[in-house]
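Just one protein chain is left out here, and the rest sit where they should.
Should a chain be cited, it is by its letter among A, B and C, assigned in written order, with residues numbered from 1 in that chain.
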Amino acid sequence: MSATAEQPAFDLADPAAYSFFQRENVRFSDTDMVGHVNNVAHVALVEAGRLAFAFDAAERAGVETGLVTFVRLEIDFRDDLYYPAAVRIGARVLRVGNSSFTVGIGVFDGDRCVSTSVNVLVHLGDDRRPAPLPDAMRSALERSRLGQP
Amino acid sequence: MSATAEQPAFDLADPAAYSFFQRENVRFSDTDMVGHVNNVAHVALVEAGRLAFAFDAAERAGVETGLVTFVRLEIDFRDDLYYPAAVRIGARVLRVGNSSFTVGIGVFDGDRCVSTSVNVLVHLGDDRRPAPLPDAMRSALERSRLGQP
Amino acid sequence: MSATAEQPAFDLADPAAYSFFQRENVRFSDTDMVGHVNNVAHVALVEAGRLAFAFDAAERAGVETGLVTFVRLEIDFRDDLYYPAAVRIGARVLRVGNSSFTVGIGVFDGDRCVSTSVNVLVHLGDDRRPAPLPDAMRSALERSRLGQP
Partner (left out) sequence: MSATAEQPAFDLADPAAYSFFQRENVRFSDTDMVGHVNNVAHVALVEAGRLAFAFDAAERAGVETGLVTFVRLEIDFRDDLYYPAAVRIGARVLRVGNSSFTVGIGVFDGDRCVSTSVNVLVHLGDDRRPAPLPDAMRSALERSRLGQP
């Protein structure tokens, strides 16, 4: 059932796979005693990109983001990231399910990929239980998945 | 008007000055590339201690904490702190004003003081504007200031 | 090749599966505007547990931890966590490979499981490339995997 069991539809580590990017600065407080950006801070960057992508997709589609909960993260730490840096966080839908969808994210320092991740989100109804994706939201997610603007 | 302009009522760097302590672990993600605990993480430890103190004081006094806002922090970074460590965060009221009060906090690694800080808080009324401290809250704060249990 | 492709050797969400626990306080700064502990802070708690476990295992085995790098995290956010809370972070080896090993972690608020995660680490040689696990380290990891003290 995990998204890793399937072949991803695009290469998460290739910046050319993404049309949406969020730019974020690495902060000094993101580093740790190893000298690089801490793994936890990598996850903060992924979250920043994931939410910017969600708000952008909702706005472009003219839909509400609705109540969406984040249920699973798979992240591969591919290379060290150092302070200072301004990274680009690419995001694109990997899979659209019935009530859930999956966003692939690559974080890039220049063209160097420092992490890739698979982010699983679930749409909730008013009773806060998983509910089918509304049509407009599903269409917007599908367009992202197909790499359409 | 700043609290630093007055002589503090006790030595913030002396663990014997405090009767309330909150214990917190330093986390690996609190460190930075200098090798020590990052200054921002020091402030997170101070916040953890300040709030634990406020909830404890309110509970002991049988009062609600009410709506309190944190308006000013003065912190002296006195010594390096390293991972791993379990610190004690001492907190005690320094000053009780009309609608505001000031909490002195010392963070200790063993008996070694790594930071001292002066934390200014303001009590807000239902209109979210500064409002006089309720009597029960004032009494609880005064007891802390005098070093009474 | 992912650890999720295999049946885990124990139930990550069952506190009885773990003999090692690290205790950590949730800090106020770990919360987010949704009102619960932020997903990024969940990952900081996992990191705190993972490293405490590694240092403990190394010390018990009388071995150096050596140079180990964290390469992959899979985390399932199972339930909301709220401030204040003192959590127990259980850690136990899931799999021992040639140069890599996998640690399963469950975070518990009381007996309620709030996250489970699979943490993949790689042992590096002096040239900072993956290198076979030293025998003493392998033995210590195997003991943890089998649930032995």
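In this section, a contact is a pair of C-beta atoms (placed from the backbone, for glycine too) under 8 Å apart; a residue touches a chain by one contact, two chains touch by 3 or more.
Computed from a predicted model, the values in this text were never measured in an experiment.
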Hidden-chain contact residue, picked from the options B:44, B:57, B:91 or B:105 | B:44
Among B:61, B:75 or B:131, the residue in touch with the chain that has been omitted | B:75
Have a look at C:40, C:75, C:105 or C:118 and name the one touching the chain we're not showing.
-> C:40
Note that chain C touches the chain not displayed via residues 28-29, 31-36, 38-41, 83
For chain A, which residues lie in contact with the unshown chain of the complex?
-> 23-25, 27-29, 44-45, 47-48, 51-52, 55, 84
With the missing chain put back, which residues of chain B would touch it? List them for me.
-> 2, 4-5, 38-40, 43-44, 47, 69-77
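Criterion: only the chains that are shown with their structure count from here on.
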Mind checking chain A against chain C and telling me if their interface is mostly the same residue numbers on each side, over half, or mostly different?
-> same
Go ahead and note the Å separation of the Cα centroids belonging to chain A and chain B.
-> 38
CA centre of chain B versus CA centre of chain C: separation in Å?
-> 32
CA centroids of chain A and chain C: separation to the nearest Å works out as 23
Residue numbers in chain C touching two or more further chains are 44, 47
